[in-house]
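Right, I'll just put the structure down here and ask away after.
A protein chain is absent from this complex, but the other protein chains hold their places.
Right after this comes chain A.
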Amino acid sequence: MYGSASTHDLPTTALTGLENEDPILLAEFEARINRGEKIEPGDWMPALYRKQLTRMIEQHAHSEIIGSLPEGTWITRAPGFRRKMAQMAKVQDEVGHAQLLYSAAETLGKTREEMLTDLINGKSKYSNVFNYPTPTWADSNVISWLIDAGAIVNQLANAKGSYGPYCRALDRICAEEAFHLKYGHDAVVHMATGTPIQRKMMQEALNRWWPAIMTFFGPSDKMSVHTEILMRWKVKMASNDECRNQFLDMYVPKILEIGLTLPDANLRKNEETGQWEFTEPDWEDFKRVINGDGPCNAERIAVRRAAEENGAWVRRALLTPKAQYVRPLA
């Protein structure tokens, strides 16, 4: 599970257009959500709800499929047979999660062909952390543990959202995910409590990944204020800062207890407010990387695209002339 759905919200200019919706249908739609009922594909929904959900679920799907690459890199070099099997099973899960999420997004009207075209042409975003490399096995472990942990914070919240197909996909994803976090924790603990060389390798990997981890939940709430309607419609279930704070609460103690340090001298919990304080991430750098200028953007897209192109003849050969496209049901 890799989704950080809150990272790339619609620009504020897009959060309009409600005045064009039928007020009665809109009121019924909101009443259903207020009653705690889920929205299903056959229901009327505001164009903005459809647009934002499509965008969010599609980005989550892309994050799963692209996120499997930096860990997939290490399958052939994972230390030991058991870890190789586990790493492979985890990566297979992530690719499966992409399939589940593409299907959930498809129920909203965007075809898988359109989503994959947008991905390989760099038009759609995915979680920005995967634009960074995994130069060592320890880097792969940091993803398995802490990126997955961050994603779980997000996904457990989103599984309580309002759109039925997304909830069903997330329930299955969370169930499959249970072992990922333990597997990642186990791998990190093994290195951090190992030989001096192993400890050093793990500490360096953590130092490399920490700035990216701090951006994982997206910009501070102060910087992205237009989420009110998305919260009301239960598209977004927790703010970026709430998710980040919860993550820090849960994982900073686990990182420190195995003798690792965090590369931010300002990181501390304010016991009065209950909020973590930290050095503000470099959001300009974040923007630069997410817009294409990161260390691995080109590689991620190129690899995905090569897979698409190399498989094209197989898909053409299998296509039956009488096939017809019907949107998946749920």
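Observations
As a working rule, contacts are C-beta pairs under 8 Å (C-beta built on N, C-alpha and C of every residue); 3 or more make two chains touch, one makes a residue touch a chain; residues count from 1.
Just so it is clear, contacts and distances are computed from a predicted model.
This figure omits one chain of the complex; the name its UniProt record holds, of "Phenylacetic acid degradation b", "Oligopeptide transport ATP-binding protein OppD", "Acyltransferase-like protein" or "ABC transporter permease", is "Phenylacetic acid degradation b". Touch with the chain omitted from the figure is made, among A:E30, A:D221, A:E257 or A:E277, by A:E257.
Screening A:L100, A:V129, A:A149 or A:A238 against the full complex identifies A:L100 as the residue touching the chain left out.
Within the complete assembly, A:C167 is the residue of A:L48, A:V91, A:C167 or A:I290 that touches the hidden chain.
For the chain left out of this panel, the touching residue among A:Y183, A:F247 or A:W276 is A:Y183. Although one chain is not drawn, its touching partners on chain A can still be listed: residues 32, 35, 37-40, 42-43, 73, 76, 82, 85-86, 89, 92-93, 96, 99-100, 103, 106, 111-114, 116-117, 120-121, 133-135, 164, 167-169, 172, 175-176, 178-179, 181-183, 185-186, 189-190, 192-193, 256-259, 298-299, 302-303, 305-306, 308-309, 312, 315, 318-320, 323-330.
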